[in-house]
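A single protein chain has been omitted; all remaining protein chains appear in their positions.
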Amino acid sequence: MTAYLTLSMLLFSIGAVGVLIRRNAIVVFMCVELMLNATNLAFVSFARQHGNLDGQVAAFFVMVVAAAEVVIGLAIIVSIYRTRRSASVDEANLLKA
Amino acid sequence: MTAFWILAPVMLVAALGLIFARKAVHSALCLAVVMICLAMLYAAQDAPFLFVVQIIVYTGAIMMLFLFVLMLVGVETSDSVVETIKGQRAAAAVVGVLFAGVLATAVAQAVSTAVVGLGKFDEHGNVYHLAELLFGPYIVAFQFTAALMIVAVLGAMVLAHREILVAAPTQQELQAKRMRDYAEFGRHPGNAPTPGVFALHNAVDTPALLPDGTPVAESVAASLRARQQDEVRDTHEVADVVAEIEAADIEPTATEGQEDA
Partner (left out) sequence: MLDQSWLLIAIPLAGAALLLMWGKESDKFGHLIATACSTASFVFGLIMFIQLAGRDPADRSVTANLGTWIQAGTFSVDFQFTFDTLSSLFVLLITGVGTLIHIYSIGYMADDERRRRFFAYLNLFIAAMLTLVLAGDYLVLFLGWEGVGLASYLLIGFWQHKPSAAAAAKKAFVLNRVGDLGMALAIMTMFAWFGTTSIAAVNEQIHSVSGNVATALGLLLLLGACGKSAQVPLQAWLLDAMEGPTPVSALIHAATMVTAGVYLVVRSHDIFDASPTARNFVIAVGLVTLLVGAWIGCAKDDIKKVLAGSTMSQIGYMMLAAGLGPAGYAFAIFHLLTHGFFKANMFLGAGSVMHGMNDDVDMRHYGALRTAMPVTFYTFGIGYLAILGFPGTSGFFSKDKIIETALATNIWVGIGALIGAGVTAFYMTRLMLMTFFGQKRWQKDVHPHESGLTMTIPLMVLAALSAFAGVISLGNWIEDWLEPATGHLEHVEPPLPMLAITLIVLVVVSAGVALAWFIYGRGNEIATEAPADDQVSVFTRAGRAEMYGNQINEALVVRPTTYLTRALVWADAKLVDGLVTGTADRIGELSGELRKPQTGFVRSYALMVLGGALVVLLALLAVTLA
């Protein structure tokens, strides 16, 4: 049980670091997906731990929402790419002080 | 647990590969590996429904979506190794390690009782009880997520829509443009040759050859060219054939019906 949680936590941390390091917007998005998957793993592990299926229901919902999110996010990235011809997250720095 | 100890290192390596890979496509493939391993872990934890859904929805739909968009958008761009924000990598590494450490400490406190297990759901099966929960206590959330999906579809349509502001050029206009380009720039007004013409291979990545043997780069698709995957193959065979023809000294036969131009 602890092992599953440790794995989930490590995947989550790796995803977080990936968000900070990568500049390609799509790869950043993929790291976010990795984080969501890690939480799903934690949910399922706790469901088995506590003996009820609420964790699995939560994981299910996470998947649904992640799907919706991916749809919109990628649509946004595509439309940004169309106008700016670049998919780097560093390009959107107009809020610079 | 054996499944776990085999799959966990694979997942970790794949996750590290995801964040450190140079090309985006490699990252996408690593993520796919992670997701499949996760699906297997779900199966190992008595969540067969989620195992299937993970593969079908996540790996099958979402990752494919990622790959499509990658091909549309980011396949040429590879992140340069040099970091533009000063200290970002060091700070990310430090914070990441600290974060992992804190979570590890938290995790160590989290579980202290024995695992209960999902034995009591064996009677009717996992799907049955999941449905009970979904259409029971979680019905409202279910309906909301459904609405969310519809909204997402609409959003995607709106975002992907391209407003056509300029009328599409007609065939006449296109042809006129071709003639003008020929007049001004000497650009060949006809079709570009398809790949493989006069070449010894007619694969998609083989450029066509001009009568004198030089390869026509434009005959290969632009995306292949961009990835330097166009390949001129066996040009020396063509040179041999040309030499043979010249050596044979075949006279050109006048064909009937050929008129002087």
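Lettered A and B in written order, each chain numbered from 1.
One rule holds in what follows: contacts are C-beta pairs under 8 Å (C-beta built on N, C-alpha and C of every residue); 3 or more make two chains touch, one makes a residue touch a chain.
As the structure is a computational prediction, the values presented were derived from the model and not from experiment.
Considering the entire complex, the omitted chain makes contact with A, B. Considering the full assembly, B:99 is the residue among B:4, B:99 or B:144 that touches the omitted chain.
One of B:71, B:85, B:176 or B:242 touches the chain omitted from the figure, and that residue is B:85. Note on the undisplayed chain: of the listed residues B:109, B:172 or B:191, the one touching it is B:109. Residues of chain A that touch the chain left out of view are 16, 19-21, 23, 89-90, 92-97.
Even with one chain removed from view, chain B keeps its contact list with that chain: residues 85, 88, 91-92, 95-96, 98-99, 102-103, 105-106, 109.
Going forward, only the chains that are shown with their structure count from here on.
Our note on geometry: chain A versus chain B, Cα centroid distance of 18 Å, whole angstroms. Within the complex, the chain A residues that touch chain B are 1-7, 9-18, 20-27, 29-31, 33-34, 37, 40-41, 44-45, 47-51, 53-54, 56-57, 59-61, 63-72, 74-79, 81-82, 86-88, 90. Interface of chain B with chain A (complex): residues 1, 4, 8, 11-12, 15-16, 18-19, 24, 27-28, 31, 34-35, 38, 41-42, 45-47, 49-50, 53-54, 57-58, 61-62, 65-66, 69-70, 72-74, 77, 79, 83-85, 88-89, 91-93, 95-96, 99-100, 103-104, 107-108, 110-111, 113, 115-121, 126, 129-130, 133-134, 138, 141, 145, 148-149, 151-153, 155-156, 159-160, 162.
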